[in-house]
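Once you've had a glance at the structure underneath, I'll fire off some questions.
Then we have subunit A:
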Amino acid sequence: MRNWISGLAAVAAAGLLSTAFILPGAAQDKEPINVAALYNLTSGGLSSLDAPSFNGMKLKAKMINDAGGILGGRKIEITAIDTKNDTRETATAAQRAVAIKGLVAGIGQSDSTFALAAAPLFQSAGIPFVTSGATSPDLPDMVGDQMFLVPFGDDVQAHAMAEYAYNTLGLRNVAIWTDNAMDYTTGLTRYFTERFTQLGGKVALEDVYMTTDQDFSALVSRLQSTTGVDAVFASSGPDTAGIIVKQIREAGITLPILAGDGFDTDLVLSVPGEALAKDVYFTTHAYAGIETGPAQEFRAAYQAEYNTAPENAFAALGYDAMGLVADAITRAGSTEPAAVSKALAETKAYEGVTGTVAFPEGKRVPNKPVAIIKVGGGKMNFETTVTPKG
Partner candidate 1 sequence: MLWVDDIHVRRGGTHALRGASLEVRRGEIVALIGANGAGKTTTLATISGLLRPRSGTVRFAAEPDAAPVELSAMKAEAIVAAGVSHCPEGRQIFANLSVAENLAIGAFLRRDREGIASDVADIHRLFPILKERAGVPGDRLSGGEQMMLAIGRALMSRPKLLLLDEPSLGLAPRLVEQIFDILERIRDEGVTVLLVEQNAAMALDIADRAYVLEAGSIVLQGTGRDLAEDPSVRRAYLGAA
Partner candidate 2 sequence: MTGAYLLSQIVNGLVLGAMYALIAIGFSMIYGIVRLINFAHGDIFAVGAFAALGSIAIAALPFPLAVLVVLLAGALVGLLVERAAFRPMRGAPQVTGFIASLAVAIILENLAVMTITAQPRTFAIPAWLGALVPLGSISVRVVDIAIIVLALVLTAALVGFVRFTRTGMAMRATAENYGVARLMGINIDRMIALAFAIGSALAAVAGLMWGAKYGQISPLMGTVPGLKAFVAAVIGGVGSISGAVLGGFVLGLAEVLFVGLLPSEFSAFRNAFVFAALILVLLVMPNGLIGKSTETRA
């Protein structure tokens, strides 16, 4: 039994592999540029962030290739490996990726834990790893000089929200809900609390939950019975964003809801419905609310390619990650990983959908402006851009 299964599998694999290799080989005469994509496409929660990122990345590569490729007509070829929401799969995927002949860079992941499973292997292979969605600002310090972030660090967006909440909205006492099962959300809460209390604000209530929770009724009731709260900071990923707003508003709580880029998903509007989705403020990558330029181009292209609007900001981040790497390759004029890595580190003004990427000297987390969006009237309304101090 096992023999025929594995035998069949081997034969099938060999067959598919050969077609996969022969077809592009026959169609192209110039050597392709190899980029690896490591995303959690199946098996669990992160695929709702990673799949859009991967789509964004593929879209950008296709647009570059359709426009004639880079380095004199060479096409980008993506090797995508599903990391299956599993750190072991991620590590082996990274190992497979760095073994690809002529690999220029790796792109992927929306969660710091998984970025940390992959990036060290790229680091030791001397190949840059650009994360499209992991936002822990400590990642480059933990991994090394081959680790680059496309998004701003969580410290930046959390500080921005803290300042906006305290200074502009005049809020003083917040309740904080944190998804304890994600590094992203725990980090966001830490940075927000740090800046908000520094400014003189108070945290009146702290409550925690896990990503897979869908029933927030107990937390809502507790929030309702806590006095002296001006607002709720919901440190949440996209999967729980809409549900949280819906459940808070349905209970008749009208407090402003503050959040990070995990709220940058259509679910925040559609799950609670137009009547309830209001007074929600979140920070995000500067493309939401912008109707022109690269943001508009991206939206249209995404819609055309996948027949759906970008699911969340991670789609734009994947798109930008690919664009950033292509830009670095162009500037380096080479596909040598070391040269590309150097060019990446020297990025001073890459015009992405999610804002202009610039890496400060010696840092590999970009300084990007933070957009603040206010949800209301059935729309995401761009409020302002904040560049937090210090």
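Candidate entries met the following condition: all candidates are chains of the complex that A comes from, given by their letters.
Quick note on the criterion: a residue touches a chain if its C-beta (ideal position, glycine included) is under 8 Å from a C-beta of that chain, and two chains touch if they have at least 3 such contacts; residues count from 1.
Only a predicted model underlies this, so the values are computations on that prediction, with no experimental measurement involved.
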Within this complex, subunit A touches, out of 1 or 2, candidate 2
Contact residues on subunit A for candidate 2 in the complex? 41-45, 47-48, 51-52, 180-181, 205-210, 212-215, 217-219, 221-222, 224-225, 238-239, 242-243, 246-247, 250, 252, 266-267, 270-273, 311
